[in-house]
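One chain of protein is taken out of this complex; the other chains stay put.
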Amino acid sequence: MRKLILPVLLIAIFALMPLIAELVGKNALMTLSARILMYAMAAASLNLILGYGGMVSFGHAAYFGVGAYVVGILYSHWMSEVPIFGLFPGSNQLLVTLPIAMIVSGLAALLIGALSLRTGGVQFIMITLAFAQMIFFLFVSLTAYGGEDGIIIRRANAVPGLNMRDKTTVYYVILVVAVLYFAWLWRVVNSSFGQVLKGIRQNERRMEAMGIATFRYKLYAFVLAGMGAGLAGALMANFLRFTSPDMMHWTKSGELIIMVILGGLGTFFGPILGAAAFLILEFYLADWTEHWQLGLGIILLLVVLFTKGGILGAVDRLKGGRQ
Amino acid sequence: MTEILRIEGLQKRFGGLVATDNVTLDVHTGEIHALIGPNGAGKSTLINQLCGELRQDAGVIHLAGRDISHMPAHERVDLGLGRTFQVTSLLEDFTVRENVGLAVQARDGGNFRVFDRVTARRSVWEETDHLLAGSLLNDRRDSRAADLSHGEKKQLELILALATQPRLLLLDEPMAGLGHVETQQMIETLSGLRGELSMLLVEHDMEAVFALADRISVLVYGQIIMTGTADEVRSDPRVREAYLGTEDA
């Protein structure tokens, strides 16, 4: 039962956020809260391969951006009523665009993962970064979809029975998707596959000796992670009503890694806390000084050099639990 | 069918160094076959070729009559080839029970399931507890592997290999670094398995080798110079010269 306290608390906070924002008259709080939810999903998907699987991917923002672009491209074709490649019609239905975003980013992850996972160590870090940069420049070159400027989405995708013009409604849709996503992720990390993945992080050679073809499992995790990031990106495109190559710039990949580390690598709730810490820090520091990244850099440096296990690790130590 | 393992003309070079030089060797079903030789004779290289971590330059490896020369490591495991590592190689963050459980699960299958609960796989955990119950680690089952003593880690190595239900077990120096008592325990554990599976035992501890081995092969500079019983090996002048001789002197 105690296990349920944290998730229930988190859901309650996020569910009450629009009310709180209205109460204190600060609409920006709801925006901040929504951004935390979406970045938490992206960071959690990265945590699946980085924290549970031990794969240091430095290009995760690419899948986030691909998911966002799927929404943007489908929307622009729906608007212009010109089928994509003359074959597929566009769409503005969230229940259509989200699954397609997941499938497309999953396919991108399948291709990139199948090639990248042949290497390891620093080469893996660099090749994932390289592929992400290639996707970044690919979208910059797509002048039909705005090139560097990206795509403006006039209206958030529609959901039958909901008024998606209302920002609060969009917020709750994001919350529901996020809760579903984290519930699914909970199943994954506690599944048979999750156990194999944790084993691979600790000792790949041993897993091979147990008869596990580690490459396939790593690739599977890589694809699942790409799909998760794509889902988060698709929501982001709906929320911002905008998508651009900046969403997949390599520094965004760096930020996702920072969120995972800040919260606690390989812990379930870490990415949520990490995303919250990062974005709240940005929100208030940026309010106070334009040089907020200096503060972020210093904090990050101190966290990496002097702490182990991020926020959750610190909480554990405070409780006098395991070291 | 009396041979579980047959190696013919196995060859491996690293640059100018011949690590495995035309090695031909067989392990009979049910036997404990020891492989001895001075340091640098190429024993570990040979083991790594057998289990598929290293690819041979030439030669063939048959496991129970099947050519496994070009199979990846994990497929050889499926066919019943188990191994232990010389330097213990465990899942350090997992408990002993989780280590063994994962080894059992890996063999049992269903490893791609993302919607089950691993703790609810009853048959896996029953088998795990059964394996542990018959071992020296029964009361250490909830300790993290990283916290085990060296001797306990060596025992866990063995249990992990057994959990894959091998027909042939490659043991890479299971006694290395063990004290006298622990060595005796390991010898007892291994003798207890005699007849259940075949073993290829690489070991420096001669007492253990002579206590366990049905036959012994001697590897020097990548070549098998002889194969025979303990007495034959002890009395062979070539072995004395190449190996035992240097220790007696």
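Note that the chains take the letters A and B in the order they are written out, and that residue 1 is the start of every chain.
Everything below uses one rule, namely that a residue touches a chain if its C-beta (ideal position, glycine included) is under 8 Å from a C-beta of that chain, and two chains touch if they have at least 3 such contacts.
Keep in mind that, in the parts below, contacts and distances are computed from a predicted model.
The listed choices are "PepSY domain-containing protein", "Branched-chain amino acid transport system permease protein", "Carbohydrate ABC transporter membrane protein 2, CUT1 family" or "Probable sugar-binding periplasmic protein"; the UniProt protein name belonging to the chain that is not shown reads "Branched-chain amino acid transport system permease protein".
For the chain that does not appear, the touching partners among the shown chains are A.
The missing chain, though absent from the display, is touched by one residue of A:Ala130, A:Leu162 or A:Val179; that residue is A:Ala130. Considering the full assembly, A:Leu115 is the residue among A:Leu6, A:Ala28, A:Leu95 or A:Leu115 that touches the omitted chain. Among A:Leu138, A:Val179 or A:Ala213, the one in contact with the hidden chain is A:Leu138. Remark: the omitted chain is touched by one listed residue; of A:Phe14, A:Tyr39 or A:Phe58 this is A:Phe58.
Residues of chain A in touch with the missing chain: 50, 56, 58, 115, 118-123, 125-127, 129-131, 133-134, 137-138, 140-141, 143, 147, 250-251, 254, 257-258, 261, 265, 291, 293-294, 296-298, 300-301, 304-305.
The rule is short, and it goes like this: only the chains that are shown with their structure count from here on.
For this pair, chain A with chain B, the centres built from the Cα atoms lie 43 Å apart. Considering their complex, residues 187-188, 190-196, 198-199, 202-203, 205-214, 217, 220, 224 of chain A touch chain B. Residue ranges on chain B touching chain A, taken from their complex, read 51, 53, 72-75, 77-78, 82-83, 85, 89-94, 98, 101-103, 105-107, 110-119, 121, 160-161, 163-164.
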